[in-house]
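Take a look at chain A:
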Amino acid sequence: MSTLHTVNKSPFATQSLLSCINHVKDGDAILLIEDGVYGAAAGTGVSDAVAGKAGSVKFYVLGPDLEARGIPATRLLEGVEVVDYAGFVGLAVEHDRAQAWL
Partner candidate 1 sequence: MMEEGVKKFLYVNRKAPYGTIYALEALEVVLIGAAFDQDVSLAFLDDGVFQLTRDQNTDGVGVKNFSPTFRALGDYDVNKLYVERESLEERGLTADDLQEIVYEDEDDDWAEKPSIRIISRAEMADLMHDQDVILSF
Partner candidate 2 sequence: MSYEVNGQTVEHDEEGYITNLSDWSEDLAKVIAEQEGIEMTDEHWAVVNFLRDYYEEYQIAPAVRVLIKAIKKQMGPEIGNNKHMYELFPYGPAKQACKIAGLPKPTGCV
């Protein structure tokens, strides 16, 4: 049993990503969408928090949102996987429930 968490806010604007990270269980997945994709970049103030959790939960980032904001894949933290909308749907199917950190 696992959960797909979605985070849609920049971690520099709200606590949603950190709160999500504090409530996930091993084997869950966190998908960063909309302004949430800013949390996927390396070398930021939240990179350590994300990298520190990346061992027990899998991080994904929504490609179209990433591209819209001009963030190249080369700037992503190691281990963060890019998915498209079909991949988003696939993640929702794979996990037992979805929780949006609005």
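Heads up, the rule we're going with is that contacts are C-beta pairs under 8 Å (C-beta built on N, C-alpha and C of every residue); 3 or more make two chains touch, one makes a residue touch a chain; residues count from 1.
Selection rule: all candidates are chains of the complex that A comes from, given by their letters.
Keep in mind that this is a model prediction, so the values were computed, not measured.
Chemist: Please find, within this complex, the candidate from 1 or 2 that touches chain A.
Modeler: 1
Chemist: Mind listing the chain A positions that touch candidate 1 in their complex?
Modeler: My answer: residues 1, 3, 15-16, 19, 22-25, 97-102.
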